[in-house]
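Selected chains only, in their assembly positions.
Letters are used for the chains, namely A and B, taken in the order the chains are written, and counting of residues starts over at 1 for each.
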Amino acid sequence: MDIFDRLKASAQSDWDSYVDHAFVRQMGDGTLPEPAFRTYLVQDYLFLIQFARAWALAAYKSRTIADIRAAQAGLASILDETELHVRLCARWGLSPEALEAAPEHQATVAYTRFVLDCGAAGDLLDLHVALAPCVIGYAEIGRKLAPHGVDALGDHPYREWIGEYAGDGYQGVADAARRHLDDLAARSLTDRRFAELSSLFGKASRLEADFWQMGLDGVTKERRD
Amino acid sequence: MDIFDRLKASAQSDWDSYVDHAFVRQMGDGTLPEPAFRTYLVQDYLFLIQFARAWALAAYKSRTIADIRAAQAGLASILDETELHVRLCARWGLSPEALEAAPEHQATVAYTRFVLDCGAAGDLLDLHVALAPCVIGYAEIGRKLAPHGVDALGDHPYREWIGEYAGDGYQGVADAARRHLDDLAARSLTDRRFAELSSLFGKASRLEADFWQMGLDGVTKERRD
């Protein structure tokens, strides 16, 4: 059992509230209303800007050239990931400038700044545990929504999104993130610290679930911000 | 017009959504249900822990002994402010340990980590502008809820809370914070930067309004975290 599976097992109900969220299930069976997806995707773009900063923080906190290069690769891959958002949003007539100017929802502020603060106040293990529900969780969700592979998705309305995270490229990123977490844990994880990290991981998972919820709420009410 | 008044005028509707929030009005006329106040107060305790960290961040970012001492005084005054919460919560049988162990609401995470990140990513002016809706806004709210002074509040159900923020002690803290903001602005505020700070101030005000809303929501629904 690697450290990621131990964290998941220790915060199972928080984890389930995230990966089995109604938003995810509706996306999977294709019933998710497009406005919900759209609300989500615009916020996810703003989210990735902050996550790019989180990878930059990881590079800053590194001590060796190898670690700096690895974090830089993470930063570059986040910036690439935003291309998906730009492409999809362009279909709705949203430019990158319009995306970047959209006001952040409370749910976006909460999870992204929580992660950044975990990293600023703690060490690299804290930072990567806080990032894990996003980085590794999206790979789990992608695989679940494409149980027979990306090609079997046919003309699924969310095929492009699911394909991105179910695809080999992203699955490899998530695998590497799991190994990196094990490596960081070997350096500074003790039994006593595990409880703290489990609590941090559970909180990050709940904040991710709140992020899906924001997408669903976006359909029924207009938020003032 | 000092910098605080300029910021307020530039983000008037966000500001009003905060200082005129239904939670504030109901607290003022004494109709606020106690469970709403209680939800708020427990979260506000967790909030102050993060704000103590924000003042410590201000001390860390200082360059002179005078600035370090001033930030240390701010830190000490936040730690004192928690005594009000401990005292009020004790009446409901809540110990400081129970308070500290309460799960943070999304609204608490959002505003506190936003402020900390403004401070970590920016300079002291960014940090203090992000803190201002809380530090200076509570003094404005306190004064508004005690228009004829603290003594005239009689047996108002929220007399203790209102008295804390309407009292001379806290009013002096807020006045000093306004002058400090002017001093920081004299150092590094240009016209071009004002728009950014106004946007940051408006966002912080909305996150404060969301914090009141969390108190009201606490009455009608139980949150899972």
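Note that in this section a contact is a pair of C-beta atoms (placed from the backbone, for glycine too) under 8 Å apart; a residue touches a chain by one contact, two chains touch by 3 or more.
Here the structure is a predicted model, which is why all the values come from computation and not from measurement.
Given 2 shown copies, how many make up the whole thing?
The whole assembly in this structure file has 4 copies of the sequence.
We adopt the following convention: only the chains that are shown with their structure count from here on.
For the sequence-identical pair chain A and chain B, what is the superposition rotation angle on Cα atoms, to the nearest 5 degrees?
So the angle, rounded to a multiple of 5, is 180 degrees.
Rounded to the nearest whole Å, what is the centre-to-centre distance of chain A and chain B, using the mean of the C-alpha atoms as each centre?
30
Touching chain B in the complex: which residues of chain A?
Residue list for chain A touching chain B: 17, 53, 103-104, 106-107, 109-110, 113-114, 116-117, 120-121, 203, 206-207, 210, 224-225.
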